[in-house]
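Note that one protein chain is taken out, while the other chains of the complex remain in position.
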Amino acid sequence: MLYLESGRVVEKKILTPEIYSLYLDTTKIAKISRPGQFIAIRFPFLYDPYLRRPFAIADTDGTKIRIVFRVRGRGTLLLSQVVEDNFLSVLGPLGNPIPEITNEEVVLISGGIGIAPFFFLAKVLVQKNKVSLFFGAKTGAELIMLNEFSRLGMENLLLATENGEIGETGKITELVRKSKIPEKAIVFASGPMPMYQELRKVIPNKIYAFFEKRMGCGTGLCLSCVIRKKDGGYLHLCRDGPALDLDLVKE
Amino acid sequence: MLYLESGRVVEKKILTPEIYSLYLDTTKIAKISRPGQFIAIRFPFLYDPYLRRPFAIADTDGTKIRIVFRVRGRGTLLLSQVVEDNFLSVLGPLGNPIPEITNEEVVLISGGIGIAPFFFLAKVLVQKNKVSLFFGAKTGAELIMLNEFSRLGMENLLLATENGEIGETGKITELVRKSKIPEKAIVFASGPMPMYQELRKVIPNKIYAFFEKRMGCGTGLCLSCVIRKKDGGYLHLCRDGPALDLDLVKE
Amino acid sequence: MDKLNLSIRIGNWEFSNPCLTASGTYGWGENFPVVLSKVGGFITKGLTLSPREGNPAPRIWEVHGGIVNSIGLENPGAIYFVKNILPALTKLATKIIVNIAGSSVEEFETLIKILDLPEITGLELNLSCPNVKEGGIAFSLSPKSCQRVVRSARKITKKLLMPKLAAGLTDLLELGRICEGEGADALTLINSLPALVISAETFKPCLGGKTGGLSAPCLKPFVLYCIQKVREVVSIPIIGCGGITNHYDALEYLIAGASLFQVGSQNLINPFAPIEILEGIKKYLKEKEISDVKLIINKLEL
Partner (left out) sequence: MDKLNLSIRIGNWEFSNPCLTASGTYGWGENFPVVLSKVGGFITKGLTLSPREGNPAPRIWEVHGGIVNSIGLENPGAIYFVKNILPALTKLATKIIVNIAGSSVEEFETLIKILDLPEITGLELNLSCPNVKEGGIAFSLSPKSCQRVVRSARKITKKLLMPKLAAGLTDLLELGRICEGEGADALTLINSLPALVISAETFKPCLGGKTGGLSAPCLKPFVLYCIQKVREVVSIPIIGCGGITNHYDALEYLIAGASLFQVGSQNLINPFAPIEILEGIKKYLKEKEISDVKLIINKLEL
C-alpha cells in the first residue's frame, strides 16, 4: 500500500546550518510506515525540480513523518527554505521495511547524515532487542539528535568525531574495530561508501547497508536505481532496498 | 541606467486574499526610479518560471521599492508565497517615467489592480499640481491603500465599487462621466481594456493609459511586447510605455 | 447530458479510453493494477530478443524542465516475458501493447513472431534502435531501415502495428509517410529526444550510458508541433507522447490531432497520473457538454 499525500510542514528545525529536520503531516503514510522505509518528496506546482527526492523516514508517531536531511543540491536547498504551514507532495511509504527482529543483539553503525533512518529503527528495535548505536560525524554539531537517541534506552551509544569534539577522535569505523561486536549481532549500517568498504574489513558480521542512488520514481516503474550485484546484473534499490546485504553488492 | 539587484523582502502585506504588497530592499534601483516606471522580478535559482514578471513601482522611499500585485497565474501565485527575508531578483527601473508636470490639473483614473502605479504618481504629482483620483473596484476590500492615498493631500478622492460597499455604486467610468473633468486636465488611466474603451467615450481629454502585455525582457531586446498602433505597425510597450497616449493605440 | 463516451477506435481495435502508459515508465505492469485497469492500454518496457542488463548507474539525470534517461533497455528478453510476465498482465482489464526494440530487421522479425499472441493487442516498434556498442541510444534508424522493419513486420502480423518515431535529427515527416506506406496502423510520436549531459569538471558524460533521452514537460510544445505537422501528411491515427503532465496537456494532444496519448515521465512522480488525467478529461467534457471525446480530436483551428 502506498499513498500520495499533500503534507503540511508542522515543524521545522535547523539542526546545523546544513542539516534540517521537518515534521510532515501525512496521516495515511505515517500510519503504515515501518523502519527502513523512505518517502519521496516534491514541490507542488513546480516542474523544475521535477523528480521527487527520496528521504528516509527518520521517525513517525503514526500521524506525522519526520525527515532529517543535509543540503546537497538544488532540491535540498529549496527544501531547506520551506517554512511551517507550507505543503509538500509526499509519496510513500516506499522500499522495504527491515525484517522483524526479536531477542537479538542489534548494532547500528552510522556516519554523518546516514543517521537519518536510524532513529526510527532504534525506537522500534529497542522494544524487543538489545540495541547499540555507533555514530560518527565530522564535528560535534553533526552528531545530531543525541538527546533523543539517549532517551531511547539503548544498551550503548558510542560516538566519534573526526575533529575530536565529542567521543573518540577519528572515524566511526575505527571505534567499531576497537569494540567487540558480538559475532551473531545483526548489523545495520548507514553512511558513505568508504565507510562500508572499511566496515567490511573490520567486522565479519552480516551487514545490512542503506544505499543511496539517483531515483526516478521510487516505486519500481523506471528501473533507474540500479546497484551492481556481485554475481552480475543489477539490483533495484527502490524495490530491493534501501537496505541491502552488503555482500551482495559490488560497488 | 538600469540595475540587476538581489532584493530582500523587507515587508509583506496581505491586502486582500488575492492582493499582496511587498517592499523590496533594492537601493540602487530605488534611488533612480521615477513614477510610471516598472521593475521585473524573478525567483533566483528557479528556471521554471523562467521569465521575469513586470510590476509597476507602486512607491519608493529611495532605498526600498514597493510593489502591489494581484495573483493571476503561477508566477504571481509563487510571489504571494514569499516571506520576509526571502530574496528576489529585481531588474529595473524599466520603461519611461511620466513626464514632468507642473501647475496643472491632473486626473488619475484607476480600475482594480490598475491602482498599482498610481500611489507613486500621486505622491510626486501632488507636490506641484492639483491631483484628483478616481478609483473603482469590484468590492470595498479591493479599494486598497485608501488610508495612504487620503494622506497624500490630493484635491479629490472619488470612489466607486460595483457592489456598492464604498462610494458610488457601479463602474468608475460612470463616476468619471458624471463628474466634470476640466478640459485641459491631464488624465492618466490604469485599468483593464474595457475601462479605456469606455473612458475614450466619456471624456475628450488626452489620456495616458497604462498597458499590460506579455513581456519577454522589459529591456527592449526581444520585441515581444507589441501593441498595435492606429496608423499601422507596432509600439513596444517596454520601450515606448508603459503609459501610452490612448489615441495612438488600436486594440 | 448522455453518458460520456471516451472510447477510441484504431483500425479494428477499440480502446476504452485514449490514455496509455508510455513504454518504460510503468515497469512491467506489476505495480498499481488499480491504475492499469483503468487506462486504455498498457505499453511494456522495450523488449529485445536476448535479455539485457541495461546501463550502469546513473541512469537518470534531472535537467531544467525534464529528465534525461539512459536505462539501456534493461529487460529479461521476449521469451522470458511471454512465459513469466505476460500471464499476469492478461489479468488486467486493459489492452497490452508490447514495445520492441530490435537492433536489426531480423531481430525485429523474430521478436514479432514470438509476440504474435492473442493476449497482445499491439506492437510498438521502437525505431530508435539501441546502440549496443556505444552504450547510448542511437537517435533513429535511417528511413530505409525503418521501411524494412515496418514492411517485414506487416508481413508477419495482423496486430495493431504502431512504429514509435524519434524526432530530433531526422526527417520526421518522411518517416511518417514511409510507415504509413508500409501499412502501419498508427504512429507513436515521439520517443524521447536524444540528449547528452556532460560535466565540465570531469569532461565526461554524467550518465552511465553516456547519451540518453530527454523527456517530461519541456517536450510538450515540440511534440504538439510534430503531431500537428505529421497530421497534415499522414492519415493513419497518431498516438501522442511526450511531456504530458495533466489533463489539459492530454486534451491539447487530442485537439492537435492525436487519437490516443501516452503518459510517460509523469508516472514517475505520480503513479496515479493516468487516473487523474482521465478524471480531468471527463470533468472537462462534462463542463463543455461534449458527449464524446472523439469530437475534439484534430479540431485545432489554425
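Residue numbering begins at 1 within each chain, and the chains themselves are lettered A, B and C in the order written.
The working rule: contacts are C-beta pairs under 8 Å (C-beta built on N, C-alpha and C of every residue); 3 or more make two chains touch, one makes a residue touch a chain.
Just so you know, these numbers come straight off a predicted model, no measurement behind them.
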Item to complete: Pick out the residues on chain B that sit against the missing chain.
Response: 2, 4, 42, 47-52, 91, 213-217, 219-228, 232-234
Discussion item. Please output the residues of chain A touching the missing chain, sorted low to high.
Written reply: 47-48
Worksheet item: Since one chain has been left out of the picture, which residues of chain C touch it in the full complex?
Response: 63-66, 68, 134, 139, 167-173, 193-200, 202-205, 210-212, 214, 216-218, 220-222, 224-226, 228-229, 243, 245, 248, 251-252, 255-256, 284, 296, 299-302
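In this section, only the chains that are shown with their structure count from here on.
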Worksheet item: Between chain A and chain B, what is the separation of their C-alpha centroids in Å?
Response: 51
Worksheet item: At which residue positions does chain A touch at least two other chains?
Response: 47-48
Worksheet item: In chain C, which residues are in touch with two or more of the other chains?
Response: 64-65
